[in-house]
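Encoded as structure tokens, the structure appears first; notes follow it.
Complex shown without one protein chain; remaining protein chains in place.
And now, subunit A:
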Amino acid sequence: MNDTRPMIEVRGARKFFGPLEVLKGIDFSVARGQIVAVIGPSGSGKSTLLRSINHLETLDGGEVWLDGVQVNQKLDRRSFERHINGVRQQMGMVFQHFNLFPHLNVAENITIAPIKLKGMAKAEARALALKMLDKVGLADKIDAFPARLSGGQKQRVAIARALAMQPKVMLFDEATSALDPELVDEVNLVMKQLASEHMTMVIVTHEMRFAAEVADRVIFMADGAVVEEGSPAEFFRNPKQERTRSFLKKFLNG
């Protein structure tokens, strides 16, 4: 395997919502095992960028590559559907609002994709669910329904659900933004643990401190463009762009 090839590569990503250009030609890449935090004011396009990596948003221009395979390649409708379903199985996605399946219990939430998509046997899938729940510290909730869980627990189950597909990368779309402050840490802890296991991660977040702690690289976006990027140390201590400085200042004072 070619380990120098980027795990994720985005080239010239452009996206319009009506007349509004929300991504103005973004280039960035994530190396295998790297953790990239994407920060920026709301409306900067960071969530749209993340969602376009697994094609929940369709780019109007540019390319997205996952481990040497183009995600948004031009195919006829049927072939593309097959292609994208395969690609998405290799990318775990964690949403701001968890999006657990409320009609399924925790075990079923985690096992439905491995069972239906990978043909995994039920017993094997349940063992896998237990292992994933153990990872996020919720093995005792395996038979609970989502309605019985706290926000932090829901998000940890959502992470376990994504991990159960054994993805190559994990995408986090403001995973802690909808949580009560006291529940943020338990989710961050799980993400840090994943980071220590060298999972390739792209984390869209509002939490500067967490970004500084966990990321190998920070990307700052504003108005649909990357303004600045660098290691957390140089980015937070010594931002080069005026736009970055004013954003960070607002954040520290606010």
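As a convention for this text, a contact is a pair of C-beta atoms (placed from the backbone, for glycine too) under 8 Å apart; a residue touches a chain by one contact, two chains touch by 3 or more; residues count from 1.
Methods note: contacts and distances are computed from a predicted model.
The complex appears with one chain absent; UniProt names that chain "Amino acid ABC transporter membrane protein 1 (PAAT family)" among the candidates "Chemotaxis protein CheW", "Sulfate transport system permease protein CysT", "Ion-translocating oxidoreductase complex subunit G" or "Amino acid ABC transporter membrane protein 1 (PAAT family)". Residue A:A162 is the one among A:M7, A:L23, A:V38 or A:A162 that touches the chain not shown. The residue touching the chain not shown here, chosen from A:R11, A:R32 or A:H97, is A:H97.
Taking the whole complex into account, subunit A touches the unshown chain at residues 54, 56, 81, 85-86, 88-89, 91-93, 95, 97, 99-103, 112-113, 116-117, 145, 147, 158, 161-162, 165.
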